[in-house]
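There's a structure below that I have some questions on.
Note that one protein chain is taken out, while the other chains of the complex remain in position.
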Amino acid sequence: MKTLNIGLIGTGFMGKAHAVALNAVSSIFDLPARPVCELLADADLARAKSRASAWGFARATDDWRALVADSRVDVVDICAPNFLHKEIALAAIAAGKHVYAEKPLALCTADAEEMVEAAERAGVKTLVGFNYIRNSATQLAREIVMRGEIGELVHFRGRHNEDYLLDPQKPHDWHTMRAMAGAGALGDIGSHILNMAEFLTGQRITEVCGQLQTVIASRPEADGAGMAAVENDDQAQAMLRFDRGLMGNIETSRIAAGRKMGLAYTLTGTRGAIVFDQERMSELQLYRADDATGRRGFTTLLAGPEHPDYAAFSPAPGHGLGYNDQKIIEVRDLIEGIFGQRSLYPDFREAARVNRLIDAIEKSDKTRQWVQVAS
Amino acid sequence: MKTLNIGLIGTGFMGKAHAVALNAVSSIFDLPARPVCELLADADLARAKSRASAWGFARATDDWRALVADSRVDVVDICAPNFLHKEIALAAIAAGKHVYAEKPLALCTADAEEMVEAAERAGVKTLVGFNYIRNSATQLAREIVMRGEIGELVHFRGRHNEDYLLDPQKPHDWHTMRAMAGAGALGDIGSHILNMAEFLTGQRITEVCGQLQTVIASRPEADGAGMAAVENDDQAQAMLRFDRGLMGNIETSRIAAGRKMGLAYTLTGTRGAIVFDQERMSELQLYRADDATGRRGFTTLLAGPEHPDYAAFSPAPGHGLGYNDQKIIEVRDLIEGIFGQRSLYPDFREAARVNRLIDAIEKSDKTRQWVQVAS
Amino acid sequence: MKTLNIGLIGTGFMGKAHAVALNAVSSIFDLPARPVCELLADADLARAKSRASAWGFARATDDWRALVADSRVDVVDICAPNFLHKEIALAAIAAGKHVYAEKPLALCTADAEEMVEAAERAGVKTLVGFNYIRNSATQLAREIVMRGEIGELVHFRGRHNEDYLLDPQKPHDWHTMRAMAGAGALGDIGSHILNMAEFLTGQRITEVCGQLQTVIASRPEADGAGMAAVENDDQAQAMLRFDRGLMGNIETSRIAAGRKMGLAYTLTGTRGAIVFDQERMSELQLYRADDATGRRGFTTLLAGPEHPDYAAFSPAPGHGLGYNDQKIIEVRDLIEGIFGQRSLYPDFREAARVNRLIDAIEKSDKTRQWVQVAS
Partner (left out) sequence: MKTLNIGLIGTGFMGKAHAVALNAVSSIFDLPARPVCELLADADLARAKSRASAWGFARATDDWRALVADSRVDVVDICAPNFLHKEIALAAIAAGKHVYAEKPLALCTADAEEMVEAAERAGVKTLVGFNYIRNSATQLAREIVMRGEIGELVHFRGRHNEDYLLDPQKPHDWHTMRAMAGAGALGDIGSHILNMAEFLTGQRITEVCGQLQTVIASRPEADGAGMAAVENDDQAQAMLRFDRGLMGNIETSRIAAGRKMGLAYTLTGTRGAIVFDQERMSELQLYRADDATGRRGFTTLLAGPEHPDYAAFSPAPGHGLGYNDQKIIEVRDLIEGIFGQRSLYPDFREAARVNRLIDAIEKSDKTRQWVQVAS
């Protein structure tokens, strides 16, 4: 069996999720190649070594540049902080490696476009980790839309709300610094729902009209020495126009009390509707206007083997996929994409669209009017 | 016991709902006066008589002007088509009657303001039937907000979506005619959520940025003779700014497949959140950020005797209020208001605000930018 | 229009619910006769008079015997305490009146049978107030079963759990006294689910195997003078066999923490299933095994005008029925039944079955084995 050697940079939340997926994917899916955990990088060498041992990586390093340059690494997997994405990705591309990066791709559109151009010039494969689009129920939603089962779309509503910064005593950190994070909630999690809006509808957002707000104006410095100004949005919302006339809106917040994984959407069509909430990630609500009179209503479809990518996890319906399972599907896509068995989505080019959408929403907030999105 | 003689105009959906409430209210609440069903008007005299007999009205007429002028009528209750609201109300006010009118108050702001001025000059009492704000769970939501139980509000999301015009074969009728209905979904049901946005938050909307869409451009004429252009919106959405800085948005649609009574809202505060859906009208979801770690989540409060106005319907919790019960509460408010026991909300002045909001959203849609709302 | 004069005995929870329904029913439904609130009895004359005034009764009395004997009373409506049902009903029957009684019909089977015999000998009409079977969603459930839409039934699960006696400090009162209430939870609310089991399935329960438990053995005397032993069950459960082989079970409790109106059932058939919870009384969940692969799931049917008895309350779907609306339907049935337009269900004969089922469950609890139910 072929192998594909992975060099993973970062050992935080996302680094671990990638490690889990890399270890599990071969037992879930039949793959064209087996991913091998070759090299793990973390700025803290002791941590790099300890995690490498636990996560089955052959080697560890504290130097991401060494990893990028390592001849035994086929794919550079970037789970480093967002502000490093660009530098690492450009180095990896220069070294001819395929790149698998966490979202958001970059802190701004200009950076993202530089990365797209480099990757396409070098001809390397890229994939960005918008993992929620891999969830079986969400893949099913797209399938139902694409097959026309709910008619023509007339409205899209999306949100990605969480409350991880609800507590005003939570210190100023990279999330709340412009230079480290770019946009706030809009960049961190709003990026998911913006990507998903195009994924689900199969349409391009052409115009936006948005509004951002920093509710908690300052936060304690991490070292306790006074307060620091929050430099990006706590919450944002936007109205959307899509290229085929579809109307929609999105919301995002990091201070939405009570929402833990509040990615949700409603797709309304001329003959039906779909409702989804990631907090119940294995359920999709489907309404079909053509069902019999008196027997119409929202049907709860519980993810099962007849739905996309579920059967590999369990032959029995309703047994439930979890967060990490989405990453396993993503890694399957990565491997199949590198081996030419599928197109990679979203690659850098597609992921850069999300940066363009974020920038347009921010511009709209400043100009207080609709803004066109560069295609 | 005192009595209050009601003259009701209209025998449709709303006329019946008012009749039911007038008949039931005295057995539910202890009132300062008993409403008496004195006179019922419908353009069709046979129907007026038949409904008067069934609904316990002493007399019937086919002439609303006669009803307005009738010396035994204390309150003119307007359930006639929207385009007649202004003319009837002005006549009733001129005759010195109190006026209880269905929403929307008028087809446009100018008309609404003329009605406000006339009523205030005459010193008659007025009430407009935004009945959903009477629901026990929604009164509870306002109470929770006002008591600061969820902290300071940071976001309001509201929608009122239904699908009564989803079928493109449904003929062109008053709903789809500008001169008969004014705005489309935005006026017919969007008016509810706009009123409720201010009711629930206790704040004024000062700026809006909206978008309207007529999805089904033309519909069959009622007589089958060809197609007629739809003259108002099938769906609308708007971003909102409130006077104390609160950010929010609303949506409304009459073609939202699957939504039958889709009035819903989310109130997010600095210490909690409230979620409500009128399709489950006796439930309120409450999240309190200050609950114990590991025991926090949305709590389903089932309307019971400890909540506003429920106990009069049942001493036992969870037994469920229905649509008509909201109208019973509204009629209780009307009677108590006329007898000086409470202030009437929304009276014509408050209801005219809804027209101002609708007009501002329509203007924003045309100018593609934010629009200030006259206070 | 014909009239039907009602004499109502009792002004508590149920007395009020009946009064509300009597006042509202003519404006909801087109009826063969208009019910007239003729005479109201309560042991407390002042209360009788005050409620008569509020509820529109022409006259009041503190003597139920006078009411029963009153020549202007056509129907005796019994909302008096359970232990009085038998005496009042027998007197009313002897006076040739129709009888409309609250559930449970009697404290034991022997009493119930005496009442059945008397009513049938006298040829008067009878109806017992098992109001939950009137709810639109529950009528729909029966309709779906009867039409075979879920195939042959293979299992019935029902419960009626509430928590009105959860607090051990709640004093000993009629609920907890054998001579006043008969069985405890099993009689008070279990009676609803037992009646409903036969209503929904269209089958007779032929054998039961039950278990009762008094969890809170004693309660404070109402006057504070010490503790009194609780004389009937706090909770009960039973397995059921129906005449056509169907298997099932029921539960009931008055100490089920968190349940306010916890009447719920699941009907499972060879081709589908139905799930209902009275706390969401306007929703019915329907599963159809014959729906398309990948599109099967429980569909939430929201009560609307296409469902039984809903349209009279609102022409618009999803607007919601409430507790009192069930009583309005019940009163409609009463009037139509008395005028020969429908058969009355459950009449005394049918309601007496519930007493037989309760007795059999109690006997089974004592003998620790299955018990046959007399047909």
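Chains: A, B and C, in written order; residue numbering restarts at 1 for each.
Note that in this section a contact is a pair of C-beta atoms (placed from the backbone, for glycine too) under 8 Å apart; a residue touches a chain by one contact, two chains touch by 3 or more.
Note that the structure is a prediction, hence the values are computed from the model and not measured.
Undergrad: Quick one: say which of C:235, C:282, C:300 or C:324 touches the chain that got left out.
TA: With C:235, C:282, C:300 or C:324 as choices, the missing chain is touched by C:235.
Undergrad: Taking the entire complex into account, which one of A:54, A:227 or A:374 touches the absent chain?
TA: A:54
Undergrad: Which of these, C:41, C:75, C:150 or C:331, touches the one chain of the complex that we don't see?
TA: The single option touching the absent chain is C:150.
Undergrad: For review purposes, identify every residue of subunit A that touches the missing chain, sorted by number.
TA: Residues of subunit A in touch with the missing chain: 1, 13, 16-17, 19-20, 23-24, 26-28, 30-31, 53-56, 162, 164, 259-262, 278-283, 302, 304, 313-325.
Undergrad: Need a quick check: the contact residues on subunit B for the chain that isn't drawn.
TA: Interface residues of subunit B facing the absent chain: 140, 286, 291, 293-302, 304, 306-307.
Undergrad: In the full complex, which residues of subunit C touch the absent chain?
TA: 150-151, 154-155, 157, 163, 166-168, 209, 211, 213, 215, 234-235, 237, 239, 241, 247, 249, 251, 253, 255-259, 268-273, 275, 287, 289, 296-298, 368-370
One rule holds in what follows: only the chains that are shown with their structure count from here on.
Undergrad: Please indicate which chain is farthest from subunit A, where distance is taken between mean Cα coordinates of the chains.
TA: C
Undergrad: In whole angstrom, how far does the Cα centroid of subunit A sit from the Cα centroid of subunit B?
TA: 41
Undergrad: If you average the CA atoms of subunit A and of subunit C, how far apart do the two points sit, in angstrom?
TA: Chain centroid spacing, subunit A to subunit C, equals 54 Å.
Undergrad: Which positions in subunit B are in touch with at least two other chains?
TA: 259 - these are the residues of subunit B that touch more than one other chain.
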